[in-house]
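For this depiction, one protein chain was excluded, whereas all remaining protein chains were kept in their positions.
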Amino acid sequence: MTPLLQVRNIEKRYGARIGCADVSFDLYPGEVLGIVGESGSGKSTLLNCLAGHLAPDQGEVIFDTRADGPRDVRQMPEAERRMLSRTDWAFVHQNPRDGLRMRVSAGGNVGERLMAVGARHYGDIRETAGEWLTKVEIDTARMDDRPSAFSGGMQQRLQIARNLVTGPRLVFMDEPTGGLDVSVQARLLDLLRGLVRRMGLSAIIVTHDLAVVRLLADRLMVMKSGHVVETGLTDQVLDDPQHAYTQLLVSSVLQV
Amino acid sequence: MSYNFAYLDEQTKRMIRRAILKGVAIPGYQVPFASREMPMPYGWGTGGVQVSAACLTPDDVFKVIDQGADDTTNAVSIRRFFEKTAGVAVTESTAEATVIQTRHRIPETPLRADQILIYQVPIPEPLRFLEPRETETRKMHGLEEYGLMHVKLYEDIARHGEIATAYAYPVKVEDRYVMDPSPIPKFDNPKLESPALQLFGAGREQRIYALPPYTKVVSLDFEDYPFDPSKAHHPCALCGAEDSYLDEVIVDDAGGRMFVCSDTDYCAGRLTQERPHDPAFASTQY
Partner (left out) sequence: MIAVTDLGKSFTLHNQSSAVIPVLEGANFSVAQGECVALTGESGAGKSTVMRILYGNYLAQAGRVVINGLDITTATPREILALRREVLGYVSQFLRVVPRVPTLEVVAEPLLSLGVAEDVARARAEDLLARLRILERLWQSPHHIFGR
């Protein structure tokens, strides 16, 4: 099987400071990779390099495109890369305000990606948007409301619907359960788990919350000071951590 | 005191002509230009005036309309400006004019290949409503990412049950660039496909764009909500025209109103043609 994403020696520096370095991994279709580490460990830098929001200084990000098979995303023309990020890729931001258009209705937010790839039938767009709102447990009666009238949890679910409506194959998530309170987090995690399984999505999730990766991720990458210090099966890394930093990270979590 | 022909110096006019040529070469593309200070405030047509200055020749016959009317303050002052600085002949007749500067209308009388229509444009960027960043909108034009335009129309239908955009209705030019036709009523959109050269000048925003003769111009819409250029179903109260765009005019303190042609030349022309001996209409001024 061809990996969906092959990452080779990604490095990003901010002047003399290392954002991330020597990062390599393969992600297979249907696989969920968690990237954990404390603030400043380089996990968000890495995610942004992979998703094309930041230009890495070196390395390759090879995506298995539908049309032409594996291609280095960094070598693609910008138009193609942006097209990819609207169709086969999705990016869920920690703050829904970064991933939503706050002045556009919920339906319009979900419909945007459809219209961006050429949907021109209002009724069809609306129907699909409605289906997706239902999938993320938002009442379709709220379809014409703006996200500013939604709770934080609803906004995040709307952002997920907006991202998944074009049936992407790879989802990048940056602290998707970030600023949400605990019960809302649980509901969102449950929802994400269901969607990932049903759609056979591949995902890369950056978080500092180990509970999130335990529930969502098949595999784990632990980062410290821009480097990957440990990788493995999620439960193995969390239950039998090998690296000093991972042991510290795991033992720092309050047990309830 | 004497002015250079059409007020602007020759260097500036050349610079503007270069921008115009570039605009003609890439229909619908917004060409940046070094807009000059003009002796009138922004919002009064400084972009259109600079394009007019760059286009006028001593033999031209110049016409200015504001919302269709030749006799409003804005139209009169721009017409006088070029009468004085260029010494060109002026007219109120669409058919007689060779260069027409307009604010917010396209004349009802069909234009010809030997005419130039120059639009005053307040905001040239059709994507501005949803994307405030200029760097981003330019990239969207460059990469032909126009999904956002339809989001705007989607929002219209979701909120009003129909595409409620009635003026500055966005169009796609030659299957490539999405363009703001300036705040003309959508009723005028079909007239954008014309034998005449059409130029658009935005002074404050420093942009020029163009529609060369016979350019394909398609108003954006949805399959199930097709573009509809219709207007209020009234005939003109003065000339009886049913095919022209109408202004609503309040006629008394009791809220009495009537609908009359916004194109004053068109209306007056029909009146003198069809009812030449009706004194009540011959003296009407509006």
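For reference, chains read A and B in written order, and residue numbers begin at 1 within each chain.
As a working rule, a contact is a pair of C-beta atoms (placed from the backbone, for glycine too) under 8 Å apart; a residue touches a chain by one contact, two chains touch by 3 or more.
Since we're looking at a predicted model, the values are computed, not measured.
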| item | value |
| --- | --- |
| Partners of the unshown chain among those that are drawn | A |
| Touch criterion as defined above, residue of A:Q58, A:Q75, A:S151 or A:Q247 at the omitted chain | A:Q247 |
| Positions on chain A contacted by the hidden chain, ascending | 28, 31, 186-187, 189-190, 193, 197, 214-215, 218-219, 231-233, 235-236, 239-240, 242-244, 247-248, 251 |
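Assume only the chains that are shown with their structure count from here on.
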| item | value |
| --- | --- |
| Chain A-chain B separation of Cα centroids, rounded to whole Å | 46 |
| Complex interface listing, chain A residues touching chain B | 78-79, 82, 86, 101, 103-105, 107-108, 111-113, 115-117, 120-123, 125-126, 143-144 |
| Touching residues (chain side chain B, partner chain A) in the complex | 130, 139, 143-145, 147-148, 150-151, 154-155, 157-159, 222-225 |
